[in-house]
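All protein chains but one are shown in place.
Labels A, B, C, D and E are assigned to the chains in the order they are written; within every chain, residues are numbered from 1.
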Amino acid sequence: MTRVTVVNPNTSPELTDAIVAAAQRVCGPGVTVRGVQPSDGVPSVESHTEEAIAAVGVLDQVRRHQADTDAYVVACFGDTGVNAAREVATCPVVGMTEAALQTACLVAHRFVVVTLPARTVAHSDRVIRALGLEHRCRVVAVDVPVAELVGGSTHLLDAFAEAARTAMADDGAEAVVLGCAGLADLVGPLSEALGVPVVDGVAAAVGIAAGLVAMGLNTSRANTFAAVELP
Amino acid sequence: MTRVTVVNPNTSPELTDAIVAAAQRVCGPGVTVRGVQPSDGVPSVESHTEEAIAAVGVLDQVRRHQADTDAYVVACFGDTGVNAAREVATCPVVGMTEAALQTACLVAHRFVVVTLPARTVAHSDRVIRALGLEHRCRVVAVDVPVAELVGGSTHLLDAFAEAARTAMADDGAEAVVLGCAGLADLVGPLSEALGVPVVDGVAAAVGIAAGLVAMGLNTSRANTFAAVELP
Amino acid sequence: MTRVTVVNPNTSPELTDAIVAAAQRVCGPGVTVRGVQPSDGVPSVESHTEEAIAAVGVLDQVRRHQADTDAYVVACFGDTGVNAAREVATCPVVGMTEAALQTACLVAHRFVVVTLPARTVAHSDRVIRALGLEHRCRVVAVDVPVAELVGGSTHLLDAFAEAARTAMADDGAEAVVLGCAGLADLVGPLSEALGVPVVDGVAAAVGIAAGLVAMGLNTSRANTFAAVELP
Amino acid sequence: MTRVTVVNPNTSPELTDAIVAAAQRVCGPGVTVRGVQPSDGVPSVESHTEEAIAAVGVLDQVRRHQADTDAYVVACFGDTGVNAAREVATCPVVGMTEAALQTACLVAHRFVVVTLPARTVAHSDRVIRALGLEHRCRVVAVDVPVAELVGGSTHLLDAFAEAARTAMADDGAEAVVLGCAGLADLVGPLSEALGVPVVDGVAAAVGIAAGLVAMGLNTSRANTFAAVELP
Amino acid sequence: MTRVTVVNPNTSPELTDAIVAAAQRVCGPGVTVRGVQPSDGVPSVESHTEEAIAAVGVLDQVRRHQADTDAYVVACFGDTGVNAAREVATCPVVGMTEAALQTACLVAHRFVVVTLPARTVAHSDRVIRALGLEHRCRVVAVDVPVAELVGGSTHLLDAFAEAARTAMADDGAEAVVLGCAGLADLVGPLSEALGVPVVDGVAAAVGIAAGLVAMGLNTSRANTFAAVELP
Partner (left out) sequence: MTRVTVVNPNTSPELTDAIVAAAQRVCGPGVTVRGVQPSDGVPSVESHTEEAIAAVGVLDQVRRHQADTDAYVVACFGDTGVNAAREVATCPVVGMTEAALQTACLVAHRFVVVTLPARTVAHSDRVIRALGLEHRCRVVAVDVPVAELVGGSTHLLDAFAEAARTAMADDGAEAVVLGCAGLADLVGPLSEALGVPVVDGVAAAVGIAAGLVAMGLNTSRANTFAAVELP
C-alpha cells in the first residue's frame, strides 16, 4: 500500500475531510489517502499573508507524519510551502497546482484555470510561470471567498461554467483546472456542462505522488532541496 | 485493472519487451502493461525522417488496440505521433518525454536530459519548448546510435554518468532524465552512481496514464484534438 | 534558372495547380516553379493525424524529384514534414509557414494569422513558438473545412476580413498571414479591403528558397539535419 | 524625513546593525534608516524552510512598526515575505533582491548575481524569473554558509572576485549583484578589484523605497495586494 | 546636493519646464533638477524617425552638461538615446520608461501602460521586452498627438481613465504607467479617479538616478557601455 498524506494548509478539518473523500474516490487501488491540517493557522488561504502563515503549518504537519507516509500532497492552490516541504519531508511532495497544470497539458492544447477569489489570480500565475506554462493557459476568477465552499461548491456551477465558457470562446481553452482545493465536487457537473475535461489538482497530485513512490523517486538532495531539519 | 498499452514506435519487438518489462516493475498494483510495435517502419528513431515514418506506425497500432486498452503510452523520446494519437485514440495518450520532463520538475529545481545520438538533441528541445521548460533543464547527448542499446544499456553507464556530472557541475542539474526508451536498465546504476533521481519516461508515463484513467480524464475533444478517423 | 519544387502535402492536384499558378505570378525572373503532390495520402491536412500521414508523402516526393530541383517548398500551413525533408533533400527546404511568419515580421510590428479550420490553430502555434514569435502575432480561425477552398477562396473574403479587422482593433495587428496553402487568391482582395499587407506563405517561401539557392546555402549537415536516406 | 524600516528576516541583531550601518552611508539626505528583526525565527535564511519561517517574522515586524515607518525594506536575498508584507504594510515595501536586479539593469547590459550558499541559487532564480530578467543575468554561488558573514565578509573577497571574473569572461557579465544581505562591506573592495559596478540590494532598496514615498506611491490595493490584517 | 539633469529629447522648452516642475515637486530633499532640450531637432517624438533625430540631440545635451551634472534622466517614453547616452555621459543615465516600468512592478502584480499616440505602442513594447516585463503589463493608447499636451493634459483625464479601467477589468491591471513625458499633471486626478497607483516615469527616474549617485554607482565601462567620445 502506498500511503499518501494530503496536507490541507488551512485549519478546517471539514475541508480536509471533503478533500480526502474526493481524492479517495479516484486514487486507484494500492493507494491510501489520509488528510491532515495544522491545528494553528488560518481558516483559509486567500492572500500572500495567509500563504505565509499556512506554509509554516504545512511544514509542521510534514514533520509529524513522516513515519507513516510514503508521499505528501499539499492541497492548496498556489502550492504554498511545497518547496520547503520538499526539504523537510523524507519522501516526495507534490503540489496540487503543479499536478493540475501538468495534467491539463496532457489532455488539452490550451486550458483555463478558474480560481477564487479574484485576488489570488497572482498566486496561480506564480506557479504557472515557475512551470513555464504561460503559453498554455490563462487564469480567471470567480470572485467569491473560500468560505463559500463550506458545505460544497456545486452552487457555484453556473459561475464556473460561465467563466470557463468565456475562456473557451475567447482564448481557445479546451479544458478547465479548478483553482482551489475545495472544488472537487464540481468536477462531474462542470465537465458534464461543458463537455471538456475538468481537473481537480488534489486527485491529480495523489496519483502522481503514488507514481513517484512506485518508481522509487524522491526529491533530489543534490543542492536546492538538500534535507533541512525544522528548527 | 487499468490496461496501459505501450506503443514502441520502432519495429523491434525486443525493445518493446525490454520497455514493457521495465515498466511493469514500477507500475504499481492495478495496472497491466502491454507492449506493441508497428510491423512496418523503422528499426530505430534517430532523425526527423524516422520520426515521420514511425508516427504513422504509432497511429496504426493505436487504432488496432482500442478495444482492450484504457490508455496509451508512446515510448519514443521526442513523443513522435503523440498529438496525432490523441485524435485517433478513444482513451488518454501520454508521451514518455512529456511524462519524464514533468516528473523531473517535481523532484529537482534544474535537471539534465541525456539523450542519444547527438543529432536528436533538437527532438528533445522541441518537447521541452512545447512544455515551456527551457528554464528548468538542458539537453546533452551521448553520441552513440540506438543500435548500441540492443542487449541493454548498462555498458553506457560511464558515458551517462560523465555527461550528467558535467551538467551537475556546470549547469546546476539536480536530476537526470534518460532521453531514450531503451535505457530503463540505467535507472538503478546511474542513480546510485550520481546520488540523484534518474527518470525513465516510460515508467513515468505509465503511472501518469493510469492516473488519468483513474480520474476519468480523457483528451479534450473541444477543438484541437477532436476525434479523427484514420483513413 | 532556379528550379523550385512546391510539394503540396495533400493529394489534390487541383490544389497543387492553384498553388503553383499563384506562386509563379510573384516569383520573379530566373525562377521556375513546379508543383507535385503525393499519390497516396489525405485529401486535406486538418489534423495532427493528417499531418502525420501527409509528412510521409512529402518525403516521398522529395526523394523523387531531387535530380531536377534546386530547392523545395512545403505548401501546408503547419510545415508538416519540413524538418524531415531537410534531412532527405539534397537542397534547401522552406516551409510556407516559417516563410510567411518571417515575411510578416519585416512589414509589421504585430500581425494576425488567419487560419482554417479552427482545430488547426495549434498547428500554427507550434511553428510560431519554434520561431519565437509569440510576441509578434496571434492566430485566429475562420472555421470552415479546407474542402471549401476547392474552386477558390474569394467567397471567404468577408469572413477573413472580419477576423482580421477584429485582430487589428483588439490586438494591434498591422498585417495578415493567410494560414492555409489554398488562399493565394485572397491576397489581392483582402489587402485591398483592409489596406494592410497580406502574406501568402507559398509565394514568400518560393522567393526565400530561391534566395538560399542564389547564396549557395543549403541545410547544415553538422548534426540535426545530417543527411538521411529514406528506407 | 522619510523613515525607512529595514526588516532583517533572521534573528541576528548584529546582522541588522551591519545592514543598517551600510545603508545609512549611502541613503542620501532626508532619509533615516532603522533596522528590526524578529525575536523568534531562524538565525539565517539558507533554505526554503527557513524562508517560510522567516516570512512570518517579517510580517510580525511589519505590523509592529507601522506607526513610525514610511516604507519597509526586506533585507533577505530571495525577498522572502515581500508580497505578503505588501498586504500587511500600510506603506510601500521593497525587497532587496528586486531592487538589486532593477538597479543592475540600469548600469549594465548583462550582470551576474553572486549568492551564497549554493543551495540558494534557486531562490535568486525565482525573483529573476518573476521580474523577467533571465536574459540579463545568471546566478552563481560562493558555497559558504551565511554564518561565515558574522564579523564581516571581506575575507570572501577573492572568492567573490573569482566567481565574478568567470562570469565576466564566460557570460558577458558587466556588473555584480551581491546575493546576500550581509555583504555590503564587499561593495568597495570588489568594485575596486573588478572595475565594474557592484550592487548591494539593501542600499538600492532604501533609495527606491524613499523614492516611492516622495512620489506618494503605495502598493496598489486594487486586487492582489488589497490590505490584509494579520490574524 | 545631487544635480539631476533631465534631458527632454524634443525641442520644446515649455515641455521641459513642465516636466522639471513636476519632477521637482516629488524629488525629495538633497536633489536639484534642471531641464534641458536640444536646440535643433523635432517638436515631439511620435515615431521611430523622430526618435532617431531626437537621440542625436540627447547626446549633444549630455555632452554639454557633464561638468555640472551628477546624473541624467532622459524624458521621453521609449527611452530614445538612453543606451548611447550611457556611453557618452560620465555619470549615470536613467530612462523614464525603464524607471516607470520598474516602479510599477513594485506596487502592482500587473499594470497597464497608457501611451499616446497609438502608433507609439511599439516603442513601449520595445522597452518592456528589453526588461522582460511582457508578463506584467500591456500597452494601450489614447490616440491623440503629443501636441495636445501643450498647456497640460488634464483634459485627457476621461480618456485615460477609460483606457485604464478597461485594462483593469479585462487584463487585471492594478496600476497605471503614464506613457509620455508630458502627463505628470494627470498623476493626481487619475489616481484619485481610479484608486490605484499612477506612475510618472520622469519623477521615478529622478529618484532612481539620485539613488545611483548616492550609492556611487555609474554605468559599467566593462564592455557594452565603455566610454565613447561624441565625434
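Operating definition for what follows: a contact is a pair of C-beta atoms (placed from the backbone, for glycine too) under 8 Å apart; a residue touches a chain by one contact, two chains touch by 3 or more.
Not measured: the values here are computed from a predicted model.
The chain not shown here is in contact, across the full complex, with B, C, D, E. Taking the complete complex into account, E:224 is the one of E:24, E:90, E:154 or E:224 that touches the chain left out.
Residue C:2 is the one among C:2, C:44, C:61 or C:153 that touches the chain missing from this view.
Only one residue in the set C:27, C:122 or C:228 touches the chain that does not appear here, and it is C:27.
Although one chain is hidden here, its contacts on chain E can still be listed: residues 42, 47-53, 55-56, 59, 81, 83-84, 86-88, 118-119, 121-122, 126, 129-130, 223-226, 228, 230-231. On the side of chain B, the interface with the absent chain consists of residues 121-122, 125, 129, 134, using the contact rule stated above.
The omitted chain makes contact with chain D at the following residues, 109-110, 135, 172.
Everything below uses one rule, namely that only the chains that are shown with their structure count from here on.
The minimum number of touch steps separating chain A from chain D is 1. Both chain D and chain E derive from one sequence, and where they touch, over half of the residue numbers involved are common to the two copies.
Taking the mean of each chain's C-alpha atoms, the chain whose centre lies closest to the overall C-alpha mean is A.
Distance between chain B and chain C, defined via averaged C-alpha coordinates, is recorded as 31 Å.
The mean-CA centres of chain B and chain D are about 42 angstrom from one another, to the nearest whole unit.
Residues of chain D in contact with two or more other chains: 121-122, 129, 134, 223-225. Every pair of chains meeting the contact definition is listed here: A-B, A-C, A-D, A-E, B-C, B-D, C-E, D-E.
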